[in-house]
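For this depiction, one protein chain was excluded, whereas all remaining protein chains were kept in their positions.
The chains carry the letters A and B, assigned in the order they are written, with residues numbered from 1 in each.
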Amino acid sequence: MGNNTKEAYEEREEYEMSILDKISDKIIDGVALFINLIKRDWKKRNQSKIQEWKLMAYALNRSPPALLGLVIVIAYIILGIIGPYLASWPYDFFPVMYNSTSRLAAPGSNVFLNVTMVKNWHVIHYTTTVHYSIGSDLFGRDLLSVLLAGARTALVLDVFIILIGPTFGIILGLISGYHGGAIDEIIMRITDMFLAFPGLILAIALSAVLPGRIQNFLNYHPFAQTLVLKLFALEPRDVNNLGKLLAVFVALIIVWWPGYTRIARGSTLTERENLYVEAARAIGLSSRTIMFRHILPNIIGPILVMITMDFGNVILTEAGLSFLGLGAVPPIPDWGNLINQGAQYFPQAWWLVAFPGIVIVTVVLGWNLLGDGLRDILDPRTRRSMEFKVKKKSRTEGGESNA
Amino acid sequence: MAGLGKFLVRRGLTFVPTLIGVTLIVFIIAYVIPANPVRAWAGGEKATKAAVELIKAEYHLNQPWYDQYLFLIKGLFTNSLLDPLNQVPVFTNIGNRFIVTFQLALFAFFFVVLMGLPLGIISAIKRNSITDMVLRILALVFISTPIYVMAYLFIWVFFIHWNLTTLAGIPPAPPHQITHIPVIDSIITLNWSNFVEQVQRFWLPGFTLGIAAAGVLMRFTRNSFLEAYSRDSTLFLKAKGVPKSRLYRHVLKNALVPVITILALQFGGLLAGTPITETIFNLPGIGLYALQSVMYLDFPALIGVTFLYAIVFVTANLIADILYALVDPRVRF
Partner (left out) sequence: MPEPLIEIKNLSVYFYTYAGIVKAIEDVSFDIYRGETLALVGETGCGKSVTSRAITRLIESPGRIVNGQVIYHKDDGSKVDLLTLSDEEIREIRGNEIAYIFQDPHSSLDPLYTIGYQVGEAMEVHGKVKNIKEGITKAVNVLREVMLPDPENRVKNYPHELSGGMKQRVVIGVGIANNPRLLIADEPTTALDVTVQAQILDLLNELKKKYNATVLLITHNLGVVAETAQRVVVMYAGKIVEIGTVDQVFHNPLHPYTAALLKAVPNPLGEIETLESIPGTVPNLITPPTGCRFHPRCPFATQTCRTEVPSLKEIEPNHFVACHRY
């Protein structure tokens, strides 16, 4: 017994910092710096939090599926912003009006057009050739251009639905779980009612009945009209198609809150029992501060995962509704609607099902991969059980002192 | 099990407000929001004023809203509420179609269990390996693919290319009916030829409908297995010297407790998730009926269908609770 242990520290295993680790460190430092601009001394007070974020990022960097998901999601967001400007042809230019062979043109084909149109009160004449790299739709529109323009429709619906529906649901859940009693009972009974509906049926019913009222509202509110047109990158003359598009938007918000209410309430109930809540109440913090400043950050992990995956689910459901002919109708560019067009001519016009299908699957899969990776990283239990591979052995002298 | 009766009554009572609420919500969606459904029922824009008035009187549409609502609910319970489109009582329509939907959900469920459970378990046992990564991505692909894209892909492969299914008509039920679910009856009565007919018509829509749920089940099973594996009791089993196969048997049994209850909910979800599948595969079930009732603003039918969906939801939850109590000795009613 009593082996000599002087050599014990000389050879020390270390994780290799990959280039990704360095990038994520930079990003997190940047974010911290930014928050520091808004809140003074934030960085100083939250050193350990920043460190923890960096460590979580290292875990993410070691999960190839999650990274793939992240790349897809970033690409989707970028395309959603600049997609309409990348499209070679405007979404409301219908070649089929000038040459009927452009209807359902096969991938790779070229169609010659002799265009006569009215623009700014002038009649214009010109000829052009459209190259359909991945085919055309019923109106002879270049599928690639419509897909690019459709990214904006998808992204705007996606972001705003997730921003509104789940937020509303989480707030209700916090209130319900924190206050308990009659408030809880009422909120949860209403939530149950909405949960007892199959989401798709409720969304279908709402998308069918709402367009009239929404169109009416828009016709009386020109500012809202312009805003919506700008958001979706649509031309002013499409204003009469907005009712159906926004009906889907409202329908999905109504469908999307109850799940979050239930989750948020459940975790709030367990969190409420913790000592820190008792302490916060004892020093006289308001319910609102306790709920949003203290409870919410502690229950947000699983909810963030759910939100990430729901970004995909919203796309899926929205596309499902337009597949059924609800929501976006031509000329509004929409991925689900393209498949709706193609379905009637399947399998002849296979590209109208295949390419939008691939786009939808890819984007939804991206969100799901990212969400799945986040689940592993945000859950402290699985995070701790991840095993890191040792890449190299470096020789260092002793440990770093932390005396 | 003595408490089961009491438990059912207690649970049944808490569901009453849910059912009332659901029908109220549909009522609001159907009668308050849209401008004028009656015109559509009477035959669109060209409907005569007299016809419209007649329909209004028949469905109490010129009465206050609570009277309209009570009329609908009473009509549902006595099955005297007629579907304005074909003048058949709503629940008679639903009953006939429910058999198709139930059989579709049954086929889907078969595939869900067949794929979801074993793949989820394999994924968990081989955790953090390449196999696990591939299976996890596969499950996510299942979840991420729109059902209609999947449907057209499968139709192209299995119908157009290999002709392994029929896509038209509905095979007749076997002559001797016991459960009124054709495929089950054909098995019970050993009617082989009818069984084959049912399978040929239903396997592909069932497979399509089940794919996403199978992905969900794979993930749930994997997580549940790993959760059970990480418990102290598993370490204690190892410390006891229990061999691997037996260790996994313990873990699996523990993992299946939540999985079984999820299965009940998933079956409910499959029953309610059929609209698109039934549309594409041309199956006259509840989902298609619900879609048509929305398209034609046929709201008596829509109320009937959503009422049915709410009952399915409530029943699935109840069965999940009962199963939970049956498989876990810690839970009593």
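Going forward, a residue touches a chain if its C-beta (ideal position, glycine included) is under 8 Å from a C-beta of that chain, and two chains touch if they have at least 3 such contacts.
These numbers were taken from a predicted model, which means no experiment stands behind them.
Engineer: In the complete assembly, which of B:61, B:237 or B:265 touches the absent chain?
Structural biologist: Counting the whole complex, the residue in contact with the absent chain is B:237.
Engineer: What residues on chain A make contact with the chain left out of this view?
Structural biologist: 1-6, 8-9, 13-15, 55-56, 58-59, 383-390, 398-403
Engineer: Spell out, residue by residue, where the missing chain touches chain B.
Structural biologist: Given the touch definition above, chain B has residues 128, 231-233, 235-243, 246, 250, 253-254, 257, 328-330 touching the missing chain.
Basically, only the chains that are shown with their structure count from here on.
Engineer: Counting in whole Å, what is the centre-to-centre distance of chain A and chain B, each centre being its mean C-alpha position?
Structural biologist: Measuring from centre to centre gives 27 Å for this pair.
Engineer: Which stretch or stretches of chain A touch chain B in the complex?
Structural biologist: By the definition above, chain A touches chain B via 64-65, 189-190, 192-198, 200-201, 204-206, 208-210, 212-213, 312, 316, 319-320, 323-324, 336, 339, 343, 346-347, 350, 353, 357, 360-361, 364-365, 368-369, 372, 381, 385, 387.
Engineer: Provide the residue numbers of chain B that touch chain A in the complex, in ascending order.
Structural biologist: 17-19, 21-22, 25-26, 29-30, 33-35, 128, 133, 136-137, 140-141, 143-149, 152-153, 155-156, 160, 219, 230, 269, 272-273, 275-276, 279-280, 290-291, 294-295, 297, 302, 305-306, 309-310, 313-314
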